[in-house]
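In what follows, a single structure is set out as structure tokens and then discussed.
Certain chains of the assembly are absent from this excerpt, and the rest are unmoved.
Letters A and B name the chains as they come in the text, with residue numbers starting at 1 for each one.
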Amino acid sequence: MDQLSVKTGKRQELMDITEETQQYISNNGYDHGIITIYCPHTTAALTINEGADPSVGRDILVSLEKLIPHRGDYRHTEGNSDAHIKTSLVGPSVQVIVEEGRLMLGTWQKIFFAEFDGPRTRKVWIKWIEG
Amino acid sequence: MDQLSVKTGKRQELMDITEETQQYISNNGYDHGIITIYCPHTTAALTINEGADPSVGRDILVSLEKLIPHRGDYRHTEGNSDAHIKTSLVGPSVQVIVEEGRLMLGTWQKIFFAEFDGPRTRKVWIKWIEG
């Protein structure tokens, strides 16, 4: 297992970590298998979506915010219940196929770290399974 | 890695791809392991849910539509922001255990390709990990 570091700059943000992930695979000489990218935090998640137009990420965050507002009927007293809820909806990890040393992503796909309670310095764990 | 083709017929649709997935496993003589089924598109996802009553799929799509309407306060100008958002909520892949050459699904479970911006011809990527 290895660890990447992600420094987010806003309370909510989708950060593209595709390059770092590909770099990690290339540096280790991994060839064929599956890479699991895992978020060890409870107010941030991982997702795969369009990376070409930043409006897509903006639309995702604004829509989630409308459905699960920052301030609401919450009992958790740390003021970040919305971030916990979004985390369970988006999910803690993504799995991406690797062939001939390349992340197999669709034409428009990028891997995003989804920050819901930043800005913070965050960790991402990466695990390689050959196959 | 291999590829299945899925032809969707509506803008939004849950297409049962369980049979094709099982066929793929059988054709390859796979025995014990995990199969990852991955959607390389950014306006479609994969999910597992009840397959016996088609009303379940209808209820899923109608509810998602209510929460994330086709037309809304979106900046992405292609008119399919709702599809991108739903994709991040439902998720880009599913993992299913395989034992003795059979997909280990619960009694009512089927694997669905979730189309959110069709109709289109779509790809699904499949990766086998033995274990």
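In this section, contacts are C-beta pairs under 8 Å (C-beta built on N, C-alpha and C of every residue); 3 or more make two chains touch, one makes a residue touch a chain.
Everything numeric in this text was worked out from a predicted model, so none of it was measured.
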* Structure fact -> With 2 of the identical chains in place, the whole complex in this file holds a copy count of 3
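Definition applied: only the chains that are shown with their structure count from here on.
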* Asked: In whole angstrom, what separates the CA-based centres of chain A and chain B?
  -> 20
* Interfacial residue positions of chain B with respect to chain A in the complex -> 1, 36, 38-42, 67-68, 72-78, 81, 84-85, 87-89, 91-93, 95, 123, 125, 127-130
* Asked: Residues of chain A touching chain B in their complex?
  -> 33-34, 47-50, 53, 55-56, 58-60, 62-64, 67, 89-91, 94-97, 99, 104-109, 114, 129, 131
